[in-house]
Structure formats: C-alpha cells, structure tokens
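All protein chains but one are shown in place.
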Amino acid sequence: MPVKTYREAINEALHQAMADDASVIVLGEEVSGGAGCEGSRDAYGGVMGITKGLLPAFGEERVIDTPITESAIIGAAAGAAQTGLRPVAELMFMDFFGVCFDQIYNQAAKFHYMFGGKSQCPMVVRCTTGAGWSAGAQHSQNLTQMVTMVPGLKVVCPTNAYDAKGLMLQAIKDNDCVIFVEDKMLYDTSCEVPDEMYTIPFGEANFYREGSDLTIVAISNPMHKVLAVVDRLAEEGITCDVIDPRTTSPLDEEAILESVETTGKLLLVDEMTPRCGIAADISSIVAEKAFSSLRAPIRKVTAAHSPVPFAPNLEQAWMPGDADIEAAIRELVEYV
Amino acid sequence: MPVKTYREAINEALHQAMADDASVIVLGEEVSGGAGCEGSRDAYGGVMGITKGLLPAFGEERVIDTPITESAIIGAAAGAAQTGLRPVAELMFMDFFGVCFDQIYNQAAKFHYMFGGKSQCPMVVRCTTGAGWSAGAQHSQNLTQMVTMVPGLKVVCPTNAYDAKGLMLQAIKDNDCVIFVEDKMLYDTSCEVPDEMYTIPFGEANFYREGSDLTIVAISNPMHKVLAVVDRLAEEGITCDVIDPRTTSPLDEEAILESVETTGKLLLVDEMTPRCGIAADISSIVAEKAFSSLRAPIRKVTAAHSPVPFAPNLEQAWMPGDADIEAAIRELVEYV
Amino acid sequence: MSTATKQRPEAKKKAPVLDRDQFLKAYRSMRTIRSFEDKISEEFMKGNIPGFLHLYSGQEAAGVGICELLNDDDYVVSTHRGHGHCIAKGGDVIGMMKEIMGKQGGICDGKGGSMHIADFDKGMLGANAIVGGGPPLIVGAALSAKTLGTTQVGVAFGGDGSSNQGTTFEAMNLAVVLKLPAIFFFENNGYGEGTHASYAVGSRDIAGRAAAFGMPAFKVDGTDIFAVTEVCKKAVQHCRDGKGPVTIEASVPRFKGHFEGDPQAYRGENEIETLMKEQDCLVIARKAAIKQKLATAAELDKIDEEVAELMGRATEAGLAAPVPEISELMDNVYSSEY
Partner (left out) sequence: MSTATKQRPEAKKKAPVLDRDQFLKAYRSMRTIRSFEDKISEEFMKGNIPGFLHLYSGQEAAGVGICELLNDDDYVVSTHRGHGHCIAKGGDVIGMMKEIMGKQGGICDGKGGSMHIADFDKGMLGANAIVGGGPPLIVGAALSAKTLGTTQVGVAFGGDGSSNQGTTFEAMNLAVVLKLPAIFFFENNGYGEGTHASYAVGSRDIAGRAAAFGMPAFKVDGTDIFAVTEVCKKAVQHCRDGKGPVTIEASVPRFKGHFEGDPQAYRGENEIETLMKEQDCLVIARKAAIKQKLATAAELDKIDEEVAELMGRATEAGLAAPVPEISELMDNVYSSEY
C-alpha cells in the first residue's frame, strides 16, 4: 500500500470528496493563496499546504480565498451548509476560535436542535493545533476540549495519516458540524494510506497497542510520545492497552470502560491545559461508570496550567513529556 | 444585619468600589441605559439592574454605555486595565463569549505571562448565566467551564448575596482578569449582607452543610437545589458535607479532598453540559488525588448534552433537577 | 420601431409600484404581523407565553416590503425581533403561535421559541438571539446560490444596534469581495434596547458605512410600503443580476418596548403616542391605497377581520396544544448518528 504523509492524506481526501460531490466547497484564508496577486494562484494551498492543488482542480467557485474574517468564514460556511452546500472551512489555527466562536457554538452547533430538526448544518471546520513550533501563546494551543464540550458538535482528532483520510471523508459526509483537529506536529508523519476512498466511523476508538497492566488513552500528538514510551517499557514486560478515541465527540466510552475493566488502571494523556480538559472528562466518565474496576488513582499527564511559553525549552517543559508519561506509567504499574 | 438581595449586594459592591477607588470604571451595553435618548438616563442600570444608580453617582466618564460591540467592550476593558484603570465590563449574557472570546482567553488572560510579568490586567467581566427563564438556547448557557479552563483567568461564581458582595470587592481589587458569573436565578435571593466593605478571598470554599455520609460539591444555582434536598434527607438521618467552591479558578482542592477523605463519597452538581465541565474536572482531581479514600463511584449530576430547549418543561428536564440530585445521593449513600 | 409608437400614452406612465393584488397581499401580511404581535402581547400578559418577547409592531412595512419581492426559495435570516420577518416570508402562523407558547406542533418543536422562530419551508432560516449572528449566515446562503448557479437572493435583517457588531461588518465585506447576492437590510428603529442609534452608530449613517464597503446602499422611509417596495425592487434585481450585495437602511418606529415588559424610561414624553399617530405603516398604507384607488376601506376592513379570525384560531390552537413530551429532550441534538 502506498505510504503517505498526514498532510497528503488529508489533501487526498479533500480532492476525492470534491470530485465525488459537487456540493463540497473549501473556503478560508489562503486556501489557495495569491488571490488578487500578480504571481501564481494556488501559491500556498493553505499555509500548511493541505488544500494545495484544489484550486487548479476545482476552480475559484469551489475553492474560495477569503479576507481575514473568521466570523464571516465560519458563518458563511454554516449558512451555506444550511442551504445545500457541504463546506470545509479552514480556520488557520485552532487558537483563532476566539474570533469566530459564536458562529461555532451558538450557531452551527445549535441549528439542528434549536429549529426542531428542520435545519441541517453539514460542515467541517479544519484547524491546526498543538505546541512544538515555538509559535507562542496564541498559535500553539490545543483547544479540543472547548469544542468537545459543545452539544451538537462532533470533534475529530486523527493521530495518523490513515485515520486522517478516513475521518476526513466521514466528516464531509456527516450531516453535523464537525471540528477537524490537525496537530501540526503530525503533518509530516506518514503511514500506509489506500488510494481509494474509505471512511472511518466516528466514535470508534483505535487500539494502538494491547496489554494488561494499564489502560492509556491519549489524544493527538501526545499519542506518539505514549507509543514510544510504551514500546520501550514493553521490553521490561510492562504491557498496556493504548487507546486512541479518534473522535472526542462522540467518544467511544465503551472501549475505554471495557479496557479499564480488565486493566483496573487508567492513564490519560493530552496536550491541553489541565482544567476541564479531555483527560479530566474521560477520567470522570471512568470514575463514574467503572469505579469498581479501578485499582489505582486515575492519572493525567497534560500540559501545564499556563499560556504556552515561547522559549523552546520552556515550551517542551510545558508540554506533556516522555519522562512525565513514563513516570506516570511506572507509578501506576507499581501501585497496589 | 441588613438583608439584601444578590442584585443589591453586587450593586452595593460596585458603588463602594467606585467610591473607594477612582480608577474603577464600569462599561457595557445599557450599564446605565438611555444614552442618546430623550428620556431618562440610568433608564436600566444594566438589563438586570445591577449597575443601577452608578451613572448618577459617578458620571458618564466612569459609567460608560457602549454600542453592541462585545469584542470592543472586553478589549477596551483589557487595554484600559493595562494602562491604569480597573474596569468592570458587563457582558450581558455569558452566552455572548462567542463574540468576544479572543479578547478574554487570548488577550486579557495571557498578557501577564506572555509579556514576562510586565503587564497587568486588573479587570472584571461580569456576566449573567443559567437556565430557568425560557430564554432559549443562546441566552441560558452556563459556560463557567469555558473560562475555568483558561490559565490566567480567575473565575468566581457566588451562590448567595453575602458571597456576591465580598467576592466582587475582591475581584475588583485583584490584579488579574476575573470572570464574575452571576446566575440569573439568584438575583432575587437574599440573605444578611453587611453594609461595610469586605472581601472574600479566592480559592476558599464555603461549607454550606457538614456531614459524614457524602461530599457534595455544587456550582451556582444548583447549590440551592442541593441544599433543599439535603435538608430534606437530613430528616432521614443522611448527612452531607455540602461544599461551594465559590471560585472555580482558583479551586479550593484541599477542602474538597479533605472532605472526601472523611466521607469517601462524592457527588458533583452543576448546570453545565456534561462534557469537560466543572463536575468532570473536580471528579478527575479527586480520582487522582484522593483515590484511596473513595468508597463509591464519583457521581455527576449536570445538565443534558444538548442545547438548552425553550419549552419550560423541556428546559426543566434539561437542568439538573431535585429528583436527579436526590436519586444520586441515595444511590451513593446506599453504595457499599 | 413602429410598434413602439403604437403604445398608448398611458402605457408609458410609470407602472405602479404595487398593483392591486400585490398591495392587498402586502397589506394582509402587514396586518397579520400587527395582529399576531398584539395577540401574543395579550397572551404574554395572561402568563400564557414563557421567555422573552421582542415585538415587531410598527416595523411591518419594512419586512413585508422586501419579503413580498422574494420567492419561497429565497433566504432570510432574522434577529431576536423575528416574528414579523417569519410572517412576511410566509411562515406558518399557527405553527409559530404554538412555538412561541412552547407547545407540541410548534414550528421548531418547542425547542426554539420566540427568539429562534424559523420556517425552513419558506426560506426563513431562523431568528437569531445573538446580535450580529445573522449576517455571516446570509453570506453563506448567498454563497450557496452563487455556487449552485441559481438566482436566489439572501436577506439578512438587522437593527441599528446590530450595525455596530463586528460580525455584521465582516459579512458585508466578504459579500462584496465574493460579489454575492446578499441584501443587508437594516431596520433603524432608533434604538438598540435603551440606547439611541444617534449615540451608538459612529457617523450616524448606517447606509453610508455600508456604501464605504463598496456596495450600493439606500435609505428609505420604512413606514411607506410603496417606498420600501420601490427601493427593494432595485436591490433584489441587483442581486439577481449577479452584481453583488446591497444595503438598505429603513427608518421605522418601534411601537413597543425593547421587550414586553420594558418600562421604557428612556423614551421621550409622548414619544410613542406620536409615533403611533404619525408613523403607523398600516394607517399610512390604507390612506395611500384608498387615495390611489387600489382598494376600498371596506375591502381592507374585510382583510382585517379575516386576519383577526385567523389570530383567534391560532391562539386557540396554541393554547390547546399539549406541551412537548419529555422524551423529546434529546431528539435532534445531532442529524447524523452519534
């Protein structure tokens, strides 16, 4: 099977979905790049290059560059979704929720319910997330929890190229507003990705590893730190269930609960600040629904409760690190 | 001691703080009301009447009516806070975070850290929250978790008039950006409130009741439902620690952990949607830090995972109800 | 050429803005709105309506003027003050009444209420309780029309107050940039809650601000259904011709409080009485129509009676309808599987 990067996988999904369904459009800042300029169009194809080649393939009517105007971008996507299109809107960085959040949580998320099921809002909001590039406090935040908490939204956070393609194709087919969270540290990671179209259903976790000492649930890029540590510890005979929920809303509670029922121990890893994050959320679900299986405290390894610092060494210290993950695993394994 | 409503208590705190410190200003939509009109100024004193009388007392330079422009209101407050004033900005409904959230979580919350401690942002954002008025999906949401999760913000959610005054005076003195959450169902509740100025420190929980069977932590208006149920069950000999954190950030973890260490059981009640809410957050802290004391699943009673419905009977069903609270208490008490 | 010269002189006269049938239809719509608002005001006082009500009374000629030029598949998005727009767009009055009462059979299943009234069958994409929430959405609806190659237009209603919200400005700019068939229709009733437009609107000129974004912008007396119609014809045609967005600023009176129960201490002395006497679009329309011989007083009275009868039926239906089943609480949170 061909090996593709996460970037290529999403790009391919967009190409295929647009070819497949004329109602799919892409809009956002620099989704092609070069609008109004003398040089080449499709100059960027998105600042991360995810939408590259869409403009030449599908034209300006379906690949729409916008001014810097996030509320209007998301609102336009929502209005278009209500009236016959399937927009994929790009929010350049997830950090920019703040300049368009009303259109996400008060509008798109609520239409179907608030209007008694008479309106649908089949749209995708793509956004880049995560620290690690020294991009500073306003371009590095993982805010997956801010949308996971919102009823009416679905939230997808793929951790590999295969999932990214299948989940994107599902997101575009879905009739709800889907927030598609792309961790910037993953764009250049790669794995085998089929050429043909396929979908991965929402709410179905992926077991990266299976084991018996501990259940680990990780979100986005930290998953890869977890895998590295777990594989190292496997040599010592420590084995873990490593679960990637793939979508935080809907959440595959069953997979997590079942795993904890066998391992009795749970570690949660994400790159959000600790208060009210996904780690806290899943912890609370398990503490409520699988309490009797628990044989140790539920541990969380998250980012620190501070804005993301700029200096690379501070930023690394801010993020959940390999050492933190390893320490937590050892602590839990040893807990009796 | 004089009895005052929650509304009067906050109003009094604002009057006293403004008289005490000339750098305190109030701004927002309709904070006086009547700007540019032929009729009387101070026509509203805030749509909830909280800022009534401030304009006549302190004048238009310090009690500033604005257009409908939340990003500019909050941004202006933040900019003013950085340059010598102590603004109290009114965000008419907490639901409106969406049209100004960048100025809250990316700006005001981050200045002090991002600029290496060289900037301070001593401001208060007052906002009305909560369901119960059939105000519909966009005027009824309690979004306390959305700000609690943000490092740099402090979040205050008083449950009675006494606390409201003392916490407001503390909020205005505080050098950070404080989100002050006023539950609309509490405005007309009253209790004894001293005439003089006093402050209640942040991060110190209030024990409404003490008991041994169970620890209950509740936020905002649901606290009063909890108290009613607990007092009823006391007649059956069930006794509970009932804890009001008063501020969700900072959170008085110690009080909660200590209580759970003695009761071994925990019920969390709030009116947020369930995912990534305060209930989940506190649950996860306890499951991590007091696991060995736990003798039962950590139960959460929250609002439903849906937008707030309009019809009064649906809205009541959506909110955490007395029956839900009572059932959870009984279930936990009986759990062995 | 010769056929042109054969035209009778009368044919050269400017066609009337509204012909008889068009006028009667518009009049009925305006009356329906007024009666609807009066009725729910009454029921609200009796405690039969929960939540908040923002009534459209006095502004009817504005919403009706534009909506009468739209087809069912043209789109409108509305504001917190949305009953009038919903009725003007042909919305189901009985379903609306049930909705506002929070009952089964409500047009949004009782989930929306007054501030979220909608009728998707009629292209009414919903009232919006966030000031400035609607304009970005209409940009999207207009984008659908453009992308799908139809001649549909989208109208975003907004108040003078909403004209200051950043989302409104963004929507106007984006519509200009993408040359979309969107109409930004501002009903300037002088007030945003209890704050006057003369205070809140920098430059005191909503249309002027819109024009500076690079689109045609018109001001019109929103109490005159004929004037509104005339301006809106141009605007709608401009959009249907693919020439991009248009703004209309209609001055209208607000007869009621910002919300039902508003003590309105900010109003001038006798202000409302004067407005009702001098700026009632229904009175103005009747006079003009009778003068122009478009209709007789008796004909108009008959419409009033028919509307009153309809309101009676709607109210009864609303009162009689059962409240939603609690089991419906979690219905329609998602459209696809969850």
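The letters A, B and C name the chains in turn, as written, and every chain counts its residues from 1.
As a convention for this text, a residue touches a chain if its C-beta (ideal position, glycine included) is under 8 Å from a C-beta of that chain, and two chains touch if they have at least 3 such contacts.
Nothing here was measured: the structure is a model prediction, and the numbers come from that model.
J.: Checking the contacts here: which visible chains does the omitted one touch?
T.: A, B, C
J.: Looking at C:Phe23, C:Phe169 or C:Phe184, which makes contact with the chain not pictured?
T.: Touches the omitted chain: C:Phe169.
J.: Which one, B:Ala81, B:Ala205, B:Leu257 or B:Leu332, makes contact with the chain that was left out?
T.: Once the missing chain is taken into account, the touching residue is B:Ala81.
J.: For a quick check of understanding: of A:Gln138, A:Gln170 or A:Thr263, which residue touches the chain that isn't displayed?
T.: Touching the chain that is not displayed is residue A:Gln138.
J.: If the hidden chain were put back, which residues of chain A would touch it?
T.: 29-30, 33-41, 43-44, 47, 65-72, 95-96, 98-99, 133-139, 304-307, 309-314, 317-318
J.: Considering the whole complex, not just the chains shown, which residues of chain C touch the missing one?
T.: 164-170, 172-174, 176-177, 199-205, 208-209, 211-215
J.: By the contact definition given up top, give the residues of chain B that touch the hidden chain.
T.: Considering the whole complex, chain B reaches the absent chain at 23, 25, 61-62, 64, 66-67, 69, 71-85, 87, 102-103, 106-107, 111-122, 151-152, 154, 174-176, 202-203, 250.
Here is the rule we use: only the chains that are shown with their structure count from here on.
J.: Based only on mean CA positions, could you tell me how far chain A sits from chain C in angstrom?
T.: The separation of the two C-alpha centroids amounts to 40 Å.
J.: Find the geometric centre of each of chain A and chain B from their Cα atoms only, then give the gap between the two centres in Å, rounded to an integer.
T.: About 30 Å, centre to centre.
J.: If you average the Cα atoms of chain B and of chain C to get two centres, how far apart are those centres in Å?
T.: 37
J.: Note the residues in chain A that touch 2 or more other chains, in rising order.
T.: Within chain A, the residues that touch at least two other chains are 71, 102-103, 106, 113-114, 151-152.
J.: Which chain C residues reach two or more other chains?
T.: Answer for chain C, listing residues that touch two or more other chains: 106, 108, 110-112, 116, 128, 130, 133, 166-167, 333.
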